[in-house]
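These notes are about the structure you will find just below.
Only one protein chain is missing; all other protein chains are in place.
Now for subunit A:
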Amino acid sequence: MTTSPISPTSAVPAAGRTAGPYHYEDFEPGRLFAHHWGRTLTEADAVLFATQTHQYQPALFNAAYAAHLGHRDRPVSELLTFSVVLGLSVADLTESGGPFLGADEMSFGVPVYVGDTLDATSVVVSRRESGSRPGWGVVRWRTVGTNQHGDMVVHYQRSSLVRRRPEETGADT
């Protein structure tokens, strides 16, 4: 696969404008995206997410039980890790609007603990125009999440319906 130069989130916009999100035309297969921000996971994140979504695996909210399982610290739900890594990728990949079509081949690497910092990087796997929806296409990406040591914490593929770039009519999307 040809690897394109890596694209940082949102190229610097012209004065007075917010950089628009990427569209179907921008997702050439092989293009890499280094997503913005990064996120350090706190104890509040870990316990709020686990309890609010019924993750009744006690190591996620009970420090004594986590130690009983042999953890060095409070582990973070793999689904929080997935959600944050996907969340960090949204501004680049799917903020132009279009429903989630699916995720596959999700697997996890080293455990994530409270205090770890996550970053997200994606590559375009494939794209095709939508047969039933003119003006839209289907794009598939592979995203990898890493921690502050560069260890893989999660990777997965996801697909979304993505809008083609609107005509330059002045109407902003």
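Going forward, a residue touches a chain if its C-beta (ideal position, glycine included) is under 8 Å from a C-beta of that chain, and two chains touch if they have at least 3 such contacts; residues count from 1.
Keep in mind that, in the parts below, contacts and distances are computed from a predicted model.
Considering only "Gram-positive cocci surface proteins LPxTG domain-containing protein", "Acyl dehydratase", "ABC-type Mn2 /Zn2 transporter permease" or "Acetyl-CoA decarbonylase/synthase complex subunit delta", the record for the omitted chain gives "Acyl dehydratase", by its UniProt protein name. Contact with the chain that does not appear here is found for just one residue of A:86, A:114 or A:139, A:86. Within the complete assembly, A:39 is the residue of A:39, A:142 or A:164 that touches the hidden chain. Contact with the undisplayed chain is limited, among A:32, A:48 or A:152, to A:48.
Subunit A residues in contact with the hidden partner, per the touch definition given at the top, are 37, 39, 45, 48-49, 52-58, 64-65, 68-69, 77-80, 82-84, 86-88, 90-91, 94-95, 97-108, 111, 156, 173.
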